[in-house]
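As structure tokens, the structure follows; a few thoughts come after it.
One protein chain is absent from this view; the other protein chains keep their places.
Going in written order, the chains are labelled A and B, and every chain counts its residues from 1.
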Amino acid sequence: MNIAESTINGIKVLSLEGVLNAASSPKFKAYLETADHSGPMIINLEQVEFIDSSGLGLLVRLARQKKSANEALKLAKMNDRVKRVFEITQAHSLFDIYDDIQAAAGN
Amino acid sequence: MNTGSVQTLIVLREEEHAWLQDLFRSRHPMMVTLCNKPFIEYLIDFAILSGSEALRIASDSPITDLENYCGNGSRWGITIDYAHILPEDDRERLLEKNRQFCSRGKTMLIEKTLFVAYDKKNDYRLWLRACPEGVAVSGTSGSITILGNKQENSIPGPIPEPSLPMLLTIGEYYRLADDTLKNADRYILPGYSSEPDCFLGRNVVIQKGAEIRKPVMIGNNVQISAGSIIGPGAIIGSNVIIDRESVVSGSILMDNTFIGEQLEVKGRIADGSLLIDPESGATLQMEDPHLMSAIQPGASTKQIIRRIIHALAALALLIVLALPFLILRPLLGLRRNWHTKKRLFPPGATAKKLTIEQVVIRPEGAYGRLAIALSIDRYPSLFKVLGGKLRLIGHRPAVSSDTSTISSGCIAMNPAVFGYAETEEWPENERDELMVDHYHLLHSGSLNDIGLLLKALLNKKHM
């Protein structure tokens, strides 16, 4: 899995690419824990080809952290395969989900 | 911006249409049918008539049944996808979240709306083309808003306009259904229609001596017994049985409803065991099993006698089959042809669930076939009949999850070792089986049960 970081409108955008499962989520977890990721954040899921409950658990954990810090976390460009996992678990009710990154960044 | 394309965004919020949700709890309000067609399909029709190529349903609550029904839209030739919004999202946030979808061209935003009155003979593309940005149609029962500029080359002349009929009470629903049936040529309605005002679904059995009076609409898998009079103004859903000498007129029977013998249903809406008076809005939950559906596992004397008889018959079977079981069980175990499966019953229901362990034996080899012929696979479950946990004959727990739509809510289930459906040759799918199970549950007494049990023992379908 690859993680690319960029900024739009001063908002951090993490673009994930590849597979987010039990084998790869530790890498994402470590990435989130090593640097300072405070402030609003957008996660671009367009290039995520597969996510399972381990990857989902990590995003839910991040959502909880952002919520308690009163910071925005937005998910953008979910493809159908990713969306299905959110729907099955009802996890979509925890996130603001956008179909466009610019719109998520308030542009 | 590509001004050429048109798309429709339907917004569903859980707080809307509470009156419908209160009445028909087991389904999403958009899946409640009007003339045997879910509300959502009228909106899809209208989106297509307006020239939409894509349709998105944005909802703040689970819409699994809706998604299963609509799929990707291929059966209507339109692309349907789904988006999630949060209950607190306002219009602005909603549009931000769906910006990419809306930026493809002109967008028709349908909010708070269950139903759009259209006429399929009209070309609503003209109407949409002529609509300026802003609210196009608005009423107490929803609104249609146009996003994106008016197109330059709009055509002058008579332009058809859709309308949003008032739809806030069950009385208004009832009148709208009646009106839709009477104006059936305006809409795309389900069923086969060889003559005006008469729509028939698949697998409709009308027994000799039953009378059908137009206008009438009948869904799929419907059985109308001798001496019944159906119509005028009857809308009968799918999987409905109307027993002997009953009269149904000016009424709507929703899917999976059973109408008992010699009943008169006039000016009512029936949904499973719920009877609604559309004028007053009063509802009545029927308790009499011979009247309408819902069989409650109550503790009446009849029920107790039935339970005792089931237990006695189970005991007899336990004794008779003891020797074959003791011989075949280890043999099947050695051949790895004895598997147990845990199953939740009823499937899909959220309330009270019962875990049932079933034995699966493959009809392989002489022992496997013999064991199935002797119903050895049911042997362990017989003990549960002694304890009153299962019936001996009743509903056989279903195999797949797609029965959840019929089992949830409207029909009470009696899990059993043998299914009534196993006494008949014809049931092809679980819907058929459920109807047979249900019919017998209503018509069968304790002694009948024993007769049916023998029939099931001799007539196991998988033999």
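FYI, a contact is a pair of C-beta atoms (placed from the backbone, for glycine too) under 8 Å apart; a residue touches a chain by one contact, two chains touch by 3 or more.
The working rule: contacts and distances are computed from a predicted model.
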item	value
From "Histidine kinase/HSP90-like ATPase domain-containing protein", "Sodium:proton antiporter", "ABC transporter permease" or "Pyruvate ferredoxin oxidoreductase", the hidden chain's UniProt protein name	"Histidine kinase/HSP90-like ATPase domain-containing protein"
Among A:V13, A:I43 or A:L58, residue touching the chain not depicted	A:L58
Residues belonging to chain B that touch the chain removed from view	71-72, 336, 339-344, 355, 362, 399-402, 428-430
Residues from chain A at the interface with the omitted partner, ascending	19, 21-23, 50, 52-54, 56-58, 60-61, 63-64, 67, 81, 84-85, 88-91, 93-94
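Note that only the chains that are shown with their structure count from here on.
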item	value
Distance from the mean Cα position of chain B to that of chain A, given in whole angstrom	37
Chain A contact footprint on chain B (complex, rising order)	62, 64, 67, 81-86, 96-101, 103
Chain A - residues contacting chain B, complex	80, 83, 86-87, 90, 92-93, 95-100, 102-104, 106
